[in-house]
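Here is the structure we will look at.
Here the complex is missing one protein chain, while the rest keep their positions.
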Amino acid sequence: MNNEEILTLAEQIVKSWDWKTEVSRSQPNQLDVNILNLEQFVPIVVGLRVKRLGYLSAIVGLDLGREANQLEVLYYFCEQSSMIVLHLRIPRQNARIPSLCEVIPSAEVFERELREMFGIEITGLKTIEYLYLPEDWPDGVFPMRKDADLTMVTAQTGKV
Amino acid sequence: MENKITSESFTIPMGPQHPALKEPGHFQFTVDGEIVTRAYVRLGYAHRGIEKAAESRNWVQDLYLLERVCGICSHIHSFAYCLAVEQLAHVEAPPRAQAIRVLVAELERIHSHFLWMGVSAHEAGFDTLFMYSWRDRETVMDILEGLTGNRVNYSANILGGVKFDVDDVQAASIRKGLDFLEERTNHYLQVLGKDAMFLQRTRGIGVMTRAQAEVLGAVGPTARASNVMRDMRVTAPYSAYRQFSIRMMLDSRGDLEARFQVRVQELLESIRLIRQILDNLPQGELSVHLPRRIPAGEAAVRLEAPRGEVFYYIKSNGTDKPERLKVRTPTICNLNSVIRLAVGHQLADVPMILAGIDPCFSCNDRMVTLADERDGSERLMTWSELRQHGIDFYKQAAK
Amino acid sequence: MKTFGVMLPDVSKSLFRRAATEYYPSIRKATPVQLRGLLHLKLEACTGCGLCAMDCPANAIQVTMLDRKAKIFTVDYHVDRCTFCGQCVESCRQGALHMSSTEWELAALDKTPFLMRIGDTRNAGTNVAAKPENKPAEDKHN
Partner (left out) sequence: MTLISVLIALFVFPGGLFLIVAGLFYQWFNRKLLAVLQNRIGPRWFQPFADVIKLLAKEEVIPDGVNPYLFIGLPIMALAGALTAAVYVPIAGIAPSYGFSGDLIVVLYLLSLLTLCIGLAGANSLDRFSLVGATRTLTQLFSYEAPFLLAMLGPALVAGSWQVGKITAYAQNHWLILTQPLGFVVALVGLMGKLEMPPFDAPEAHTEIVAGALTEYSGRGLAIFDLGRAVELIIGLTLVSSFYLGGVANLPLFVVKTLLLLFVMVGLQSLLTRLRIDQTIGLWWRYGTLLVLVQWFFMVFA
C-alpha cells in the first residue's frame, strides 16, 4: 500500500463511520481528521487499527489558550511516510477523553503523560500514578497548560 | 529503603541510582528466587522541562535547547527541529547542507551504536568488549570533533542550513577513520556472533515477536530486530536520504542477539553511506536565511534517531517563539516493551534486556519541572532566578 | 560457529601496545582547528547591535548600551554560562566574533575569570574585575 492508498482508505473509513466528520489534507502526506463527537473516537481508531493504517506514533496535547477555552489532543498514526492525525477538541474544564489502551496498549505512557501535564482525565486508564512528575506535586497544577502557576509550586515544594 | 519481604514476593529496586543505569530511572522488579515476576517503571528523575522551556525561548535559542534533549543523539534532535521549522517557514535547506546534516547524523549513529555496544557488553559482564568498543568510539568522536568543533552537542545545524563545510582535508581524515572503524566493526560482528560465552547471555534472551513489537509500538533497531519494517530513513525518507538511500537491516529472531546484529550491521551501512556522501557531496550554499518570526502553522516530522523514530511536533503562532513543541523520543516507545519482556526472565538478564533497547532516560524526561514567564527585558533576572531554583537546563544529566 | 575467546587477538596485541587512554595533564593532544573554545570579540568591529545576546541560548552574552549615539557600550561575556554552541558567531553580521580553538581549559578556582567585560568600562559602575585583555586569569598553556 502506498501513501495515497493509505490516506484514501483512512478517509473512507472515517467518512463511512460518520459522514459529518471533517477531513482535510494540510500536507500531501497528512490526513487531518477533526472528530467532533467523542463517542466516535474509539470506533474510528479501531477501524484504523483493523485495516492496519499506521501505528500510534505520538499523542500531542495542546492548550489553545484562555480565550478559546479549549484543549486539543492530536493523535498521530503513522505508516510509511503518511500521517493520519485525529484532532480532538475538548473544553478546558473537566476535560475528559476516552482511553485507547484497550485498542493500543502502547498508548498508556502517552496518556499518562497527557493526564499529568494537561489535566485531561482519561476514562479507562488503569495506571494513574505519575510518570514524570514528583510524588509531592500539588493537585490541580498541570504544568503544560499555558496558565499553569508554577512559581507557587517552587515555593511549596521548596525545591527544584 | 524499607524491606518488603513476604512469602511470595521480593522486590528489588533498580534506580534511581543504580550501577546498571547510566542515568536515573526507577525500576522495580519483583522476583521469585531469580525469576522476575513483575516489573514497574517510574521516570522523571532527569526531567528538565524542555518542552515548556522551549515555549519561552526564541526559535534560535530553542535549537540549542533541544540539542540537549539527549547528549548522545543530540544532532538528530536539532536536525528534527530544523526540519520542522523549515517546513513551517516554507524553505528548504540547500542540498549541500542537507547532505552534511545526514553525514553528521550517520556519524552520530556510529558513535551511538558503539557506545551502546560497550554499555551492553558491560551489563553482560564482558568488560573487555566494553573497553575496546569505547576505545574505537574515540575515533568517531575525534572525527566529529574535527568536523563540527565539539565531541557531543555538535551544534552542526543552524536554522536553514549548517554551520560548516566539509573540505577535502576533512573528508580524507573521515575516510581514514572510517577505514579503521569498518575493520573494527567487522571484527565486532565476529565477536558478537561467535563468542560462545557472550552468546550464552544474548541468544534467546528477551525474545520479542513481530506481533508483540507491533502491538507494543517498538521503534528503531529494537523493532527491526523483530522484523518490523520501521526505519524512517527508508520508509519515509527525509532530507538527503532521498538522494542517498540506505538499506534497512532486519532480523527475524527478535532476541538480544538479533538486536546486536541489527545494530552492528547498521554500523556498516552507515559507514557505507558516509563514504557515498563524501564522494557525491552536492555543491552549493551552506544555509538559507530564515525570518526571525516563523509563520503560523503546524509541522510534524519524524526522523530516525540511532535508537528509533523521533517525533517532533511544532506549532507556531507567527511570533519569534514557538507556541507548542512536542518531542516524542524513541525510548519511551521501547520502554513499554522492556517492561513486558523482563517478566519471566532471570534477574541477571534484566540489565541486558534493559540495555538491549538502548534506553536514554534524559530523552524521555523533558517536559516540565518549572517554567518561567519571561520576556526579553527581564532576561538576566529570570535566568538567575532559574539558576537559583536549580533547574539544570544546561547541566543536564550527563550523557 | 561458537568459539571461546574471540577477542584473544585484541587482548594479546594489547600486551605490546601503548594504552589507548590519554595521559591528559602530562600530554595534551592538539585540538582541531574547528574546536569551539573561548569566545573572542573584536571590539573595533562590534556595533553593539545585541544580536548575539538575543540568540545566545544560555544568555552568556549581555550587551549594555551606555550611549547609543556615541556607540559606547559594554559586552559582558559570562564564560561559565557559555555552552560553546557558536550561534553568536553565526549571528554576528560584522564578523566581530570568533571562537578560539586552543583556549579550552577554562576551569578556575574562583568565579572572577568567568566574567569578561569588553568595551567601555568607565561607567559600568560595578566592582567586577574588568578583563580588557579578554583572557581568563590563568593561562594554563605553559
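A, B and C label the chains in the order they appear, each numbered from 1.
Keep in mind that, in the parts below, a residue touches a chain if its C-beta (ideal position, glycine included) is under 8 Å from a C-beta of that chain, and two chains touch if they have at least 3 such contacts.
Keep in mind that what you see is a predicted model, and the values were worked out from it rather than measured.
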item: Touched by the hidden chain, restricted to displayed chains; value: B, C
item: Among B:Ala124, B:Met141, B:Val228 or B:Ala305, the residue in touch with the chain that has been omitted; value: B:Ala124
item: Residues from chain B at the interface with the omitted partner, ascending; value: 1, 3, 10-13, 18-20, 31, 34, 121-128, 131-132, 135, 195, 197-198, 200-201, 346-351
item: For chain C, the residues touching the chain missing from this view; value: 4-5, 7-8, 10-11, 14-15, 17, 19-21, 23
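In this section, only the chains that are shown with their structure count from here on.
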item: Neighbouring chains common to chain A and chain B, by label; value: none
item: Of all other chains, the one whose Cα centre sits farthest from chain A; value: C
item: Intercentroid distance (Cα basis), chain B paired with chain A, Å; value: 24
item: Inter-chain centre distance, chain B versus chain C - centres from mean C-alpha coordinates, in Å; value: 27
item: Sequence positions of chain B contacting 2 or more other chains; value: none
item: Partner chain A, residues of chain B touching it in the complex; value: 42-44, 47, 49, 51-52, 214-217, 235-237, 298, 300, 302, 309, 311, 313, 315, 324, 326, 328, 332-333, 335-336, 365, 367-371, 389-391
item: Residues of chain A touching chain B in the complex; value: 26, 29-30, 55-58, 60-63, 74, 76, 78, 80-81, 83, 85, 104-106, 108-110, 113, 117, 129-134, 143-144, 148, 150, 153-154, 159-160
item: Sites on chain C touched by chain B in the complex; value: 1-7, 10-11, 20, 32, 34-36, 54-59, 62, 81, 83-87, 90-91, 99, 101
